[in-house]
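Only one protein chain is missing; all other protein chains are in place.
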Amino acid sequence: MRRFLPGLVVLTLAAVYGWQVMDIAILPADAREAMSARTLPLVLTAAMTVIGVLLLVTAHAQATASSPVRRGDGRKAVGLLGVCALSATLLDPLGVPVTTALTLAAGMWLLGERRILPLLAIPAFVSVVLVVLLLLLAIDLPAGSLWSKHV
Amino acid sequence: MVHGDEDLASLHFLVPGGAGGGWDTTARATGSALIAAGLVDSVSFENRSGAGGGRGFSTMLDPRARTLSMVMVSSTPILVRSQRSEYRQNWRQLTPVASMIGDYGAIMVRADAPLQSLAQLVDALRADPRAIKFAGGSNRGDTDHLILAAVFQAVGLEPAQARYVPYGAGGQAMLALLSGETGALASTVGESIHQVRAGNVRVLAILAPERLPELPRVPTFTESGYPVEFLNWRGFFAVPDLEAVQRDRLIDVLTRLRSTEAWQAMLRRYSWVPVFHAGDDFARYLDSQETQIRALMHALGFLG
Partner (left out) sequence: MFDGFLAGVDTAFTSFNMLMVITGCFAGTFIGMLPGLGPATAVALMIPMTWGLDPAAAIILMAGVYYGAVFGGSTSSILINAPGCSSTVATAFDGYPMAQRGAAGKALAVAAWSSFSGGMFGAVGLLVAAPLLAKLAMTFQSPDYALLMLLGLTAVASLSGHGQVLKGYAMALFGMMLATVGTDGITGLPRLTFGQPDLVDGLNFVLIAMATYALAEVVLGVLEDRLPGDGGATARFRDLALNRADVRAVAPVIARQSLLGFLVGVLPGAGATIASFLAYSTEKNLAGATARPPFGEGNVRGVAAPESANNAATTGAFVPLLTLGIPGSGTTAILLGAMIAHGLQPGPRLYADHPEVFWSVIVSMFVGNLMLLVINLPMIPWLAKVLRLPSHVLMPLVVVFCLLGVYLVSFNPGDVLVLVVIAAIAVFLRRLDFPMAPLLLGFILGGYLEDNLQRAFILYDGGLGFLWQRPASAVMAIATLVCLVLPLFRRSGITATD
């Protein structure tokens, strides 16, 4: 099964993309031109489909070339992506300095740091350095909406 | 209704595009002139690029993000955008404050082009509307394309027949003209002024109500018998439902800015043409320009 996976993934990409392409608007203004907003996307979908089929057909030859799969900690990897997604949602309410420190601390904890001092000191240090640098460059950071006065 | 009784000690400029762009330059020039003239104590700037200006717009609409002292810089494309239902953002949701500067549409050719005058261009287009290709620095259906469409309409041709070649930016459209890739260029005077001064480009006519001091020998379309104008203004909008008192304060500060030496210096530095409409006058102006833009977009087939 695994040897057919690359081909199937490529065909899935082609199908999802091609399905979205059908939603691209064609305006009356496009009728007069050789290329519409759909032209290139349709060509890409077709080419991707051809490659997917070729990958399936040659699956037995491709399989020999692929490297052995190493096993690791899947939960940690998903956790790390989760931390990133979470920090994206925290950027608006908390602002850059706090979010940076929290993300860094969470990442370090996830990768095995359990000592309190480094977990506090390193993120705080990095966050302060960042703020100083951006202030020096006169880049206005939007303050987190939690700490600023609004209408 | 948004209330406010703090006076105009500070002004926060929201720029819906990146640093260094046209909106950014306008906001920062206005802000620093306000400080230099002593009309406002402090100004701050915030760049919110994204979604083709839509992110800045949604910040203005978001009750949690907006403040009374916030103004968003904008320009004619906000009207183009408002016509497209896909965006669900209309300038009428905001409070128009004032336009500060403006840039008139123009049709240009290379200095050594065989077309010497507007009359020759019109004759050539009437003989074959598809004979001349026009470069422009905006997407199809956006400002430079609309300038070309307005010209076609004014000389009695079908706007949809115009051959408009879109380039990613004004500079690339200018290169297309200079290199002979296209025969003509539809753009604005300000975008092209340094090439005009350098003598590389000839402006055939401008879409302005009267001749510009910078180009005294270039005729307007109107005086040549084709009444048409197209202005790309740049100006400011405040948050929705702003109380009249606060709006009048903003208008008052910008009105007083106009006669200061600081602002005049900015106009000279960037070769800007002042075009001032404020408050209800600005809103009426936007209304009439919106009617013009809608009609042109319909004629081009960009509104279903």
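For clarity, chains are labelled A and B in written order, and residue numbers in each chain start from 1.
Following the convention adopted for this analysis, a contact is a pair of C-beta atoms (placed from the backbone, for glycine too) under 8 Å apart; a residue touches a chain by one contact, two chains touch by 3 or more.
Everything quoted here is computed from the prediction, not taken from an experiment.
The chain omitted from view is touched by exactly one of B:Trp91, B:Tyr104, B:Tyr285 or B:Phe302, namely B:Phe302.
Touching the omitted chain from chain B are residues 18-20, 24-25, 28, 46-52, 54-55, 58, 84, 86, 130, 133, 139-142, 163-169, 171-172, 174-176, 178-182, 194-195, 197-200, 269-271, 302. For chain A, the residues in touch with the chain missing from this view are 5-6, 9-10, 13, 17, 20-21, 23-27, 29-30, 33-37, 40-41, 44, 47-48, 51-52, 54-55, 58, 61-62, 64-67, 69-74, 76-77, 80-81, 83-85, 87-89, 91-92, 96, 100, 103-104, 106-108, 110-113, 118, 122, 126, 130, 133, 137-139, 142.
Quick note on the criterion: only the chains that are shown with their structure count from here on.
Chain centres here are Cα means. That of chain A falls 36 Å from that of chain B.
Chain B contributes residues 2, 4, 44-46, 63-68, 140-141, 160, 239, 300-302, 304 to its touches with chain A in the complex.
Remark: chain A residues 27-32, 140, 142, 145, 149-151 touch chain B in the complex.
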